[in-house]
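First, the structure itself, so that you have it in front of you.
Then we have subunit A:
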Amino acid sequence: MSQTLLSVRGISKHYAGKAVLRSLDLDIFDGEFLTLLGPSGCGKTTLLRLLAGFERADSGSLTLAGQDLSPVPPERRPLNTVFQQYALFPHMTVFGNVAYGLKMEKRPKDEIHQRVTDVLRMVQLDQLADRKPHQLSGGQQQRVAIARAVVKRPRLLLLDEPLSALDYKLRRQMQLELKRLQRELGITFVFVTHDQEEALSMSDRVAVMRDGVIQQLGTPREIYERPENLFTARFVGETNLFPARVTAVNGERIAVDIRGLPRDLRKREFPIEVGQQVNVLLRPEDIRVLAADADHGFAGKVIERNYKGSTLDSLIRLDDGNLVLASEFFDEDDPAFDYRLGEPVKVSWVDGWEWLLPMDEEADAIQA
Partner candidate 1 sequence: MKTWLPRTYLFLVYALLYLPIAVLVVYSFNDSRTAYRWGGWSLRWYEALFSNHAMVQAMWNSLWLALAAATVSTLIGALTALALQRYRFRGKKALRGMLFVVMMSPEIVLAISLLALFLLIGLQLGFISLLLAHVTFCLPFVVITVAARLNGLDQRLLEAARDLGAGEFTTMRTILVPVMMPALLAGWLLGFTLSLDDVVVSTFVSGPSYEILPLRIYSMVRVGLKPEVNALGSLLLVFSLIMLVISQLILMRSKR
Partner candidate 2 sequence: MLLVLLPNLLVIGASFMTRDPSDFLSLPLTLDNYRRLMDPLYLQVFLHSLYMAAVTTVLCLLIGYPFAWALARVDKRWQTLLMFLLIVPFWTNSLVRTYAVKLLLASNGLINSALQSLGITEAPITMLYTEGAVIVGLVYLLLPFMILPLYAVFEDLRRELLLASHDLGAGRLATFFHVVLPLTLPGVIAGVLLVLLPAMGMFYVADVLGGAKNLLVGNVIKNQFLDARDWPFGAAASVLLTLAMAVLLLAHRLSRRRLGEEGET
């Protein structure tokens, strides 16, 4: 699993003097589902197009299983792409679209027919082989696009926001189906998206990108629970931020002062000194809303309540003006659970659920 299939080394790319990718390194493992996640303009699509061969890097190297990819034109790279909006050939049938790549390989007719039929059956489109793309629904077109790319049995499948044109329900369904396909085919997937939920639920690993740089590379769990910087923390899911000052360091524990309230936290691996500023991060689901007479926590007022079905989201304005978002599962037995708007409450969290980041003034300024 952890054998490197494709390695990206020091890739840079500029458009009209503007850096899109900055000396980027990335190892893609054989058989994994890797997602490039980031806001638009972060360079994720450019990276994908570089892998496919539609763009040339200004510098750096691409190596696929030991072979230098740079001089190889797109048509001879052993990887295929599922395009945004699918890019199905409008003048060909479903069968024709899927067979196109095999025809280009000059495969015998029987083999083409067999392989196309097989792959169409796999994506449940064997009944629609004679339709033209415009006669298909969005989800069906999506499947044709995938079938067309995987029929060539590429080492690597590149997917450029393939689900962005589908509505929510269909998207969820296609996510599961893509996952299944990837397992069955054993092909390495490189998936581009700006939807963090999609990234977390599908991937083996996620690379969070910003401004042409990979911010963090890790499993979805690492990315969500242990973000390495504020950007990742904020881009992936909601985050509450408590700036704190370190007052004491005692072995594995540190004491901090958060908005005038002392709190004892577990130390993290980065060096910490007394007097240093740190950020304490808490996911909304880790926040606990307590009654106003609780003996600890930050005082505030509930200013918004959002019923989300399985959870109840509350927005609380602390007395110092900062906002905190809390997301709690229903506990119908708890009489104190349902706070009214404007009701004074206290906000806290279970010890050890917080996540500590060093305060990086410069980076934080960009964030704000």
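Candidate entries met the following condition: all candidates are chains of the complex that A comes from, given by their letters.
In this section, contacts are C-beta pairs under 8 Å (C-beta built on N, C-alpha and C of every residue); 3 or more make two chains touch, one makes a residue touch a chain; residues count from 1.
What you see is a predicted model; the values in this text were computed from it and never measured.
Between subunit A and the candidates 1 or 2, touch in this complex occurs only with 1. Across the interface of their complex, candidate 1 is touched by residues 52-54, 73-76, 80-81, 83-85, 87-91, 100-101, 104-105, 134, 148-149, 152 of subunit A.
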